[in-house]
Every structure is written in structure tokens, then in C-alpha cells.
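Only a single protein chain was left out; the remaining protein chains are all shown in position.
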Amino acid sequence: MFGKLTINAIPWDQPIPLVAGAVVIVILLAVLAWVVIKGHFPYLWREWITSVDHKRIGVMYVLLGLVMLLRGFIDAIMMRSQQALAYQAPGYLPPHHFDQIFSAHGTIMIFFAAMPIVIGLMNFVVPLQLGVRDVAFPTLNSTSFWLTATGALLVNISLVVGEFAKTGWLPYPPLSELPFSPGVGVDYYIWALLISGVGTLITGVNFVTTILKMRAPGMSYLRMSMFCWTALAANLLIVAAFPLLTATLIMLALDRYLGFHFFGNEAGGNMPLFVNLIWAWGHPEVYILVLPSFGIFSEVISTFSGKPLFGYRSMVIATLGICIVSFVVWLHHFFTMGAGADVNAFFGIATSVIAIMTGVKVFNWLFTMYGGRIRYSTPMLWSLGFIPTFVLGGMTGVLLAVPPADFQLHNSLFLVSHFHNVIIGGVVFAAFAGVSYWFPKAFGFRLYEGWGKAAFWFTFLGFYVTFLPLYVAGLLGMTRRLQHYDVAEWRPWVLAAAAGIVILAVAMVCQIAQLVLSIRDRAALRDETGDPWDGRSLEWATASPPPVFNFAFLPDVRGQDPYWAIKQRAIETQQLAAAGEYQAIEMPRNSATGFVTAFFATLTGFGLIWHIWWLVGLGLVLAYAGFVVFAWRDEDEYAVPASEVKRIDGERRRAREEWLKRRGGAGEAA
Amino acid sequence: MTATATVTLPRAPGLQAGAEAPGHGEGGPASTLVIVAYGFWIFLISDIVMFSAFFAAHAVLQMATDGGPGPRDLFDLRRVAIETACLLLSSFTCGLSALGSEARRMTWTQAALLVTGLLGLAFLFLEMREFASMVAAGAGPQRSAFLSSFFALVGCHGVHVSVGLLWLGTMMAQLFVKGFRADIRRRLLCFNMFWHMLDIVWVAIFTLVYLVGVAR
Partner (left out) sequence: MTADREKLVGLDTAPGAEAAQADHLLSGAQGYLLGLVLSALLTALAFFFTGSDWLWGPSIPVALSVLAVAQIGVHLAFFLHLTTAPDSVNNSLALAFGTLIVALVIGGTLWIMYHMNLNMPPMQEVAPPAVKAKASGQGATGVIEAASPTPVAAKVGGVVRSLDCPVGAQVRQGQLCATIDAPSLTQAVAQGESALRAAQARVTQDQAALTVARAERRPAARRRIGALQDALGRDEPSVAAAQQELDAAKARLEDAKILAPTDGVVLARNIGPGQSVAANAQPPAFLFAPGAAVEFKASLPGSLAALKAGDRVVFTVEALRGETFEGEILSVSPAQGGEGGQAVVRAKNPGAMLKPGMKAKIRAPAE
């Protein structure tokens, strides 16, 4: 009746997950109770859960990502502390538990922290920067988010019901095959990723279509913002790479569930085939994360230097070059697997080539700053911290790209430090830069700068104190994923890294404090005009937060940095451009489809994991029924009346006129 | 079945004849039809990439018969030829339904869709028979890696055909109830693209899996 599920799936005999799970459940129930008792549920359902507005969806993505970043960080604290204690000692995490922790850490950080934050920022910003009202497929957008949330939910459920994979964040066979992973851990991994992978793929389709087919009048490709270019490249990579992940995980699932022999030891299975196919996805994946991050830095550096981005065309070419070349480097993740010198040489050279285009970008950022008037606000600090950090990580990457060197360093802590170097320096710094940059736009009030700067400095310091010692440990021969070790040489470096994680924990506390205190004092921190940073791109033309339709009139774009031109004209003429005749605006209706689909997907996934076949069938049938119900609706849009548009826009214009009056004419102090 | 709640936008002032058209360069956003169809086209491209992973696995594993039966022992080319004919004809009738939909002829469209569905069902029936006979002869997917990759690749195509038939039935019902509304016509266009793409993938399958397998 319940497949493999029994009451003993709950880890009664393991205190750590039991207590952690209990704490989380208590918090969840408390939040739920507060929502219901205070009567917030109808608001939540109407404005957030069933919303198809890209801005709301973007905020939910980022929220999901930040919460999972916290969970992944706690896993990291556990790993560092275990290693600090486990010198010639067992530590406090038994091996099978430690294995699940490092697997969950990687899986959560990549799929449920970094991806949602990056996708969330793209969701919020790209339609605004393109000057349009929403993405191409708003309801599918909502579905994407909720399917991603389903994946995150399944991974978190594995903490209290069953177990997680013990294979590392990529489940190499034969360890991930049934004989060596007979439990449900790898199944949790497979179905969480297959389900959220569908969501991500739909996002890719959505954004490629939006960027290529929906831009404001006058916005040719070469007038798009740099963030939109990098978003385009990243989403093309999603469309091209995620199907490979889907196919490979399906093959693994067929092996585990139906006794197929794709990757097993027997009957002709080929284990390196898995490694090859999964990294053909895995390498583009990291560029999916880092390209929009580069885009965020382009925006922030340009805005806070008060100059247009240097070398726009070369940036575009570099971005597209990275996009294409990222598809011919994937073997560098398995130089040691035995393809031989010729193959290794080709991929090693291609990997070095891809660094050239990133170099072009770095120089363009530096030249953008040169000669500008730099304002050291929080987003700019993150960008400044990114440049040396990412360059260091990139250089260790080029070192690893040399196959003979990689034979020494593969799967050592040197490798671990390299990829944390580029992901933290690149993606995490960009996430915080982007969140602090666009937070006022999304919520209508700023964040406390002081706490933000403190968070930056502790993160910056903590990163180096954690990972520079691990570079050394790697060079001294320490491999990754060690539950315990007894080499005295490594000990001081492991202890130093543990100190670093404490500094990072302080940074995390600063981030939470910044958020909580800014929310508490939001009235005092209000963003009146919608343009708190003296921005250059179209999102700063709207109020904070923007109305549901984004723009009362689609902007007429005449050049790059379109909002800058509009703003300068307004300052020179000391008046806003004349408003035209307001029209009613049709917007897509809310829909519960996304949430409902994801709900049934959760049931289906859980049933597949625990072999509860009737639940699987029920989930699929109900999901299909949900599609049909949605497809049957006759009204998919509603009209915002012209009078309402006029009223909302009127407020925005009044705030801007106030600002213009206070500012004075061109040449006077800003 | 796509989400068609896209946004119709008021034409921006100043768009004159000779300017770039919507959805192109400086012309502003494209029409809903173009947006929906292009988005679905991109999705089909991603589906092709997924099939290519299964093709790659099959190419690598095609010799891994573990001493068991190989292509010459198993493939009945006559049945494959009939399956091919069914699918190819169904693509043709699907095209006829698109013409009918363009001309707003309900009977023609529904009839063509019905024939498309029946031919698709015939294809599936033959394919299930093939799978069943292979399993009965001890040549199921659990026998060897070659057979695993065969069943996964051809089976993936078969699953796509099945989902397509489910979609087809739903479309026929929607067409019957709601007529040639703009969003229904957009969905029919998406279905057409999907069905033709399935036949394209089948061309690759019958060539590379069946014919090359036997000719090797």
C-alpha cells in the first residue's frame, strides 16, 4: 500500500537529522499558523501563489534560493567542523551521514540556491530592461517556479523521511546503481532533479522567446542591456544543456527501476558513458550560473562608475563566444578517466581558450571604472570584490586545464577550492550584488548600507580564510570528501579553514540582520522616486515597486542605456516627457495551474521514490486533468482600465517631478 | 496545451510603414502567434537535444550485446517499413488538417486529425507488438546494454507519440467545443510542429537504429 515506506524511514536513531527536521517542521508550522490566523492566506494565494507576474515570481525564486543557501551553508559548517575534529579521530558525523551531507551540500547549492537566485533575478529584471510588460509565457513561468520548489521540497523531505544520496552531487555509477545504493537516497536525487529540471527548461524556452521576440519599440539587439545579453546566452545554454541532464538521469532511473544496463557493471554497461553525458550538461550549467552574474556586474559597475559600459560590442561577442565554447570543454572534468592524450589535449586547449573571453570582460569592467566617479555602495563593493577573487579562481582553473597538472590535482581540495573560488567569487557575490541593487526596485525601500557593507567584508575575508588554506591542503595531497584523515601536514590548514567558516557565519548573521532591520524600518528607508542609484537602464524608469503592467506606455528606445537619455532630456528641459493618451492595458490573469501542477508533481515524485505506484498514477492523472482544466478557460486576460493606469502613472510622475524640482537643472548638483 | 495568456500590447506611437516589423529588430514585440510558435519551436529544439543523448548512448552501446542477440537476430524490417509508412502518412494528414484549420473548415480539419490519430495508434500498436515479442524471446531491455539503449531510445519516441495522441484527442475535443478560436488555432499549430518533429526523429531512428544496425 505504501511501497517501501515504513515508519522506520524517519531516522529515529540519528539525533542530528531528527532534531534538525523537528526544528524545521516547528518553524514551518508556526509560519503557517501565523498566516492562517492573521488571515493572510487569501492575500498570499491571490497575490503570490497564483501570480503570473514576472516580478512576483522573481521574488519568490530569490527567496527560495536564499533560504536554500542557508541550508547549504549549514551543511558546509558541518563539513568543515567535522574535518576540523576528525584528525585521527572519528569526528561527530558517521561516514554514511557525512556522505549525505556533502552530497546534499552540492546538490542544494547548485540546483536550489544558485540557480533559483540567478533565475529569479533574470525573471524580475529582464522584462523591465526590455521595456515590455511580462515574459512570453507567464503561466508557464509560474509553473517553472513551483516545479523548482517541488524539487527543493523533495530534497528537504529526504532529511526526515528516508535518506539522501551518498554519491556526491553527481551520482556516478556504479556507486549510484542499485547494488551499491539500494536505499531511496539516489531516487530522491533523481526525481527532485528531473522535476525541477522540467521547470528550468521551460524557463529557458520562456526567456529565449522573450528576449528574441519581445522588446520595446526601437530596441534592436545592440541596444539591449548587457544583463539581457548574458541572460539570452544563459537561457540558450539552458535550452541546449538541460535536456542532456534529463536524458542521463532517466537512463540512471531506468537502470535502478527496471533493471536496464546503461551504466552497470554487467551485461555491457558503460560507466564512463554516464560521466561523459552528465558533464556534457554539467559544464554548460556552470556557465548558466556565471554568465548572468557577469551581466549583473556589468550593470552595477557601469551604474556606480557613472559611465556607460566600456566596449559594449566586444562584451557581446565575448558573451556569445563563451556560450558556444562552453560546449566543447566538458571533458576537463574527467581528464583522468582515460580518454588518452589526444582527446585530453584538445579539451585542455579549448578550456584555456574560454578563459580569453572572460579576460576581455574583466578588462572592459576595469576600463569602465577608469575615469568614472565611483560610488562605493554595497552592490559596487561586491563587484569590486568579485574581480580579484574570480580572476584568482580563473587562474587556478587554467592551471587545472593542463592535463598533466590535473592528474595530480583531480579530486583534491585544490579542485574544491578552485570551483568554490569561481562560484562564490562569481555567482554568490553577483547574487548579493544583484539583490542589494534591485531590492529597492522590488520592494520600494532600501536596505541598510552599513549592514550590507559589513556582510560584504566578512564574506570577502571569510572566503579567503576558508579556501586559501584548502588550496594548500590540496597541493599537499588532501583529497576531497574525507570524513576523517590522519596526515599531520594537513591539520593546520583544515583548522584555518574552520576558522574561515566562522567568519562566513558572521557574514550570514549580518545579511539576516540587514534584512530584518530594513524591513522593520522600511518607512524611513523608502525609495520615493524609483531611481535610488541614478540608474541607466529602463527598470529605473518605473516606480518602486513597478505597477503590474510595468510601463503605462512602452518606451521608445533610441540608443544604449535608454533610461539615461530619457533622464538627461528631462533634466535639461526641466520637465518630464509629455504623457500620451492613456489606454486600457490587458494583462494575463492569475492561474493556479503552476501550483497545482507542482503539487501533483510532488505526489508523483514521492510515489516514485518510495515505490507507491498508485500514488504515481494518481499524481500523473490529476496533473493531466489540471492541464486540461487550465486549457479550457475562456478568459485568459483582464483589462486594467485606462483611468486606473492614469492614476498609477500619475503618482509616479508626481514623484519624479518632485525629484526634478529638488535636483535643479543640468550642471547643478545631483 | 501551452499557456497562451500572452500580452497584447498597444502599438507604440510612431511605428510607420517602412519601419521594422514587430518582433524584429527595432519593431517592438511580435504578435502572439509568432511568440507562441517560436517558443514551441525552441522547446522542440530542446527535445531534439534530449533525443540526441539517447542516440549517443545507443551509438556507444550498440555493440554491447553481452553475447546475446543483436540487430540481425531481432529486427523485422517489414514491420519497421509499415510503421514508417503509418507515421509518414500521419504527417501528411496532419498537414492536411493544418490546411483545413487555415481555411476554417471544421469537418475537414477534424477528419484529418482523426486519421492522423488512427495512423499514430497503428504505429504504436505495431511498436508494442515488437517490444512484447522481443521481451518474450528473452531479448528485453534487461538482457544487455545494447537492448537497454534500444528500448530507451525507441521507447522514448513511443512515449512522445503517446503523449501526442493524448494531446491530439484533447485538441479535437477543444476544437469541437470552442471552434476555431485564435488560441485553439495557435495550439493546433504547436501540435503540427510536434507531430512533424516526431516523424523527423523517426527517420533518424529507423535509419540509424534499424537499417544501419542490420547493415553493419
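Note that the chains take the letters A and B in the order they are written out, and that residue 1 is the start of every chain.
Criterion: a contact is a pair of C-beta atoms (placed from the backbone, for glycine too) under 8 Å apart; a residue touches a chain by one contact, two chains touch by 3 or more.
Given the structure is predicted, the values throughout are model-derived calculations rather than measurements.
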Item to check | Residue, one of A:342, A:581 or A:634, that touches the chain absent here | outcome: A:342
Item to check | Omitted-chain contact residue, chosen from A:108, A:190, A:267 or A:570 | outcome: A:267
Item to check | Among A:79, A:194, A:280 or A:430, residue touching the chain not depicted | outcome: A:280
Checklist entry - On chain B, what residues meet the omitted chain? => result 17-25, 27, 30, 33-34, 36-38, 40-42, 45-46, 48-49, 52-53, 55-56, 59-60, 63, 65-70, 73, 77, 81, 84-85, 88-89, 91-92, 95-96, 98-100, 102-103, 105, 108, 137-138, 189, 192-193, 196-197, 199-200, 203-204, 206-208, 211-212, 214-216
Checklist outcome for this item: Absent-chain interface residues of chain A come out as 212-213, 236, 240, 244, 265-267, 270, 272-273, 276-277, 280, 327-328, 330-331, 337-340, 342-343
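Definition applied: only the chains that are shown with their structure count from here on.
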Checklist outcome for this item: Within their complex, chain B touches chain A through residues 1-10, 12-15, 23, 25-30, 34-36, 38-39, 42-43, 45-47, 49-51, 53-54, 56-57, 60-61, 64-66, 141-149, 151-152, 156, 166, 170, 174, 178, 183, 187
Checklist entry - Given the complex with chain B, which residues does chain A contribute to the contact? => result 52, 132-134, 136-140, 143, 201-202, 204-206, 208-209, 212-221, 223, 239-244, 246-248, 250-251, 254-255, 258-262, 266-270, 273, 277, 280, 553-554, 556-557, 580, 583, 585-589, 591, 593, 624, 627-628, 630-632, 634, 636-637
